[in-house]
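A short worksheet on the structure shown next.
What you see is the complex with one protein chain gone and the rest in place.
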Amino acid sequence: MATVQTIQSAAHRQARSRRQDAIGLWIGRILVYGLLIAGCLLTLAPFLWMLSNSFKSSTEIVRLPPTLIPEKPTLQSYRTIFTDPHVPLMRFYLNSIIVTASVTGLILFTSSLAGFVFAKYQFFGKNLLFTLTLATMMIPFQVVMIPLYLIIDRLHLVDNLAGLVVPAGVSAFGIFLMRQFIESIPGELIDAARIDGASELGIYGRVILPQMGPALATLGIFQFMGTWNDYLWPLIVITTTERRTLPVMLTWYNSQHGSRYDLTMAASVLVILPILIVYFLFQRWIVRGIALTGFK
Amino acid sequence: MTTVTRRRTKLLRSQHIFAGTSLTPIMVYMMFFTLLPMIWAVLITLFRYSPTRQGGFLGLGGGNPFVGLRNYVDLFSASPNGQLFRIAAKNTLVFALLVLPLNLVVTLPLAVLIESVHQRFKVIFRTIYFLPTVTSLVAVAIIWGTVYNPTFGLLNLALKAPGLPGKPWLSDATTRILGVPLPMLCVILTYVWQDMGYNLVIFIAGLQGIPEVFHEAAVVDGANAWQRFWRITLPLLRSTLTFVIVMTMLSSWQQFVLVDVMMGHGGPSNITRTLVLHVYETAFRYQEMGLAATVAMALFLIIMVTTLVQMRLLRKEWEY
Partner (left out) sequence: MDKKTLSRRDFLRLSALTATGAVLAACGGGAPTTQPSEPGATEAPAAEAIALRLWSHQNPSFIAANEVLVTKFQDANPGVTIAYENFPYDQFIQTIQTSMAAKNEADVMEMFGSWVQSYAKGGTLSEAPTDVMSMSQARELFFQAPLDGYVWEGKLYGMPNEYNLENGAVLVNKRMFEEAGVAYPPKWDSWEALVADAQKLVKMDGETMTVAGFHYVNGDGLGFLYWEGVLERGADYFADDKIHLNFLSPEAKETVQWLVDMAVVDKVVDPFTFNPNSNWVGSAFFQGLVGIGFIGPWIVPEGRRNYPDFADPWEYVRSPYYGAKMSFAADAGWGKVVSPNSKNIQKAWELAKFWTADQANCRAWNVATGTVPALKSVAADPTLLNDLNWLGPSLEVLPYGRYVGMLQDRDYVWYTVIATRIVECMQGMRSVDETMTLMNDETNAMIDSKIGG
């Protein structure tokens, strides 16, 4: 009799504690989702604000108090930008695409090759060379801007899209990232390929590269983002309007003492949009890529 | 020599040849565009140089005289440049030291939270939180400038709704919270907002790399979520953490765009003047490139030292 009761109450207790666990789980889950969604709203708020402002008319945008959602949404700002004879918008997009694609391609190649050598080969002075490579990441751009410009000028690449591509062909960060990833590729694979008589270049092409899809995609996306958003350097190198890249639009409507906010917001939207699209299309590669670089 | 050794030597040699022929052009290419300008920059720290003055060879000499170590001495003197340098150094230090913990406190728990939800939602959350990082920093500075605007900005609009007072966020040089000026806090907040996506993604990847078995075993042993986090997750994330810490500090040392664009050249009373902003202004507004390069060298040294110290402290195996 006592045993049955004990068993029954034990079962009761188990069921109750399971229910408590279930409730706890639910509360926990609500909390988690709640926090995440709240965070999302905070993250998105400035974007939505920018978007909202870009649809305001030039009078509404300076009205006080400001409105959250435009009362009379209009495409006027966008129309102004698209029809502005001083703004060859499509050319800006084209120039940005050319420069960004070229630089990204170059960097993917040089980084993977150099990363491979740093990771899997031994030679005198390797560590010193690698440290030197890393050290180049620590110099603020503002100081090397002028000598770099002088170099570009000597190469007759000023006011030329090539002047944006050529100095950017090698990235210390890219080499670093590739090296980290390639190091985690087992040496046995390489040795096996060597025994099979593959040349070093063949190993690069047939053993290493195929393994590095996600890492290449990661580096590619980051480099794409970085080059696309580059503002300062293109501004000094390119002086002719038709050759400018897109980010120049961001301050296009700034004057000495303030700016046309409606136009600036619309311009910002136009600059950000392509990156967002690229990101959405390729974003699953990023995490997978980083995960596979071995950062555990 | 035996056949084996001969083949091994030949193998070694072909390896060396490959390493040499592929790495050398890349290194030369890179050094041409990074090391060469660096050397030039170091050189001009010994001169009083400005592109607006006629000089001699390579612009040096003539109107841009050789001054030896005077620029370096000036950094520690009572001259306006020296004072601004020390202010900028302090601001940069404050910025970097505040960004790091704030960033970690936001991104790591966020990563854990995102990892704990349903697979379908993970992607959505990850995407949204990464959006600021994808955006150009210049665009971010402009957008947040309109958010902080005291008259028609989003922040004051949101505060006024429940009746709270709006504040001149970016132009109040006197208000301090815990000793940190208000505008500086605003810059820090914006920077963390923009940068968190990057660390978030890295942490998520790191978390994904922790085998499930560890967690399961811990659950069986009766550990709750909190204990699991501290005893299992954190230690296993150490290498990731080290990388994130080093990279976050590295980029926060070099903060320029926000304080230039959003704060309008360093803001009132130089309260958000960072070292890189000081370099830029010294070079182009005050037309003293030699001094600017000196400040940049100082910054470089600071970064070098702190990075090495960090790496040693966290005992990270850089070479994974």
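As written, the chains take the letters A and B, and residue 1 is the first residue of each chain.
To be clear about the criterion, a residue touches a chain if its C-beta (ideal position, glycine included) is under 8 Å from a C-beta of that chain, and two chains touch if they have at least 3 such contacts.
Nothing here was measured: the structure is a model prediction, and the numbers come from that model.
A.B. asks: Tell me which of B:61, B:80 or B:211 is the one touching the absent chain.
C.D. replies: B:80
A.B. asks: Could you tell me which of A:162, A:185 or A:198 touches the chain that is not displayed?
C.D. replies: The one listed residue touching the chain not shown is A:162.
A.B. asks: Touching the hidden chain in the complete assembly: which of B:9, B:24, B:151 or B:227 does that?
C.D. replies: Touches the omitted chain: B:151.
A.B. asks: Quickly run down the residues of chain A that touch the omitted chain.
C.D. replies: For chain A, the residues touching the absent chain are 58-59, 62, 64, 86, 94-95, 98-99, 101-102, 104-106, 108-109, 145-146, 149-150, 153, 156-165, 209-214, 216-217, 220, 232, 235-236, 239-241, 243, 248, 251-252, 254-258, 260.
A.B. asks: Using the touch rule from the top, list residues of chain B that touch the missing partner.
C.D. replies: 48, 50-54, 59, 63, 65, 78-81, 150-151, 165-166, 168, 170-174, 263-264, 267-270, 283-287
The definition used in the following text is that only the chains that are shown with their structure count from here on.
A.B. asks: Once bound in the complex, which stretches of chain B touch chain A?
C.D. replies: Going through chain B, the ones touching chain A are 11, 14-20, 22-23, 26-27, 29-38, 40-41, 51, 110, 113-114, 116-117, 121, 123, 125-140, 142-144, 146-147, 151-154, 157, 160, 193, 201-202, 204-206, 208-210, 225, 236-237, 239-240, 243, 250, 254, 256-257, 261, 275-276, 279-280, 283, 289, 292-293, 296, 299-300, 303-304, 307, 319-320.
A.B. asks: Provide the residue numbers of chain A that touch chain B in the complex, in ascending order.
C.D. replies: For chain A paired with chain B, touching residues are 28, 32-33, 35-36, 39-40, 43-47, 49-50, 53, 61-66, 68, 110, 113-114, 116-118, 121, 123, 129, 132-133, 135-140, 142-144, 146-148, 150-151, 166-167, 169-170, 172, 180, 183-184, 194, 199-201, 204, 225, 228-229, 231, 247, 250-251, 261, 264-265, 268, 271-272, 275-276, 279-280, 283-284, 286-287, 290-291, 293-296.
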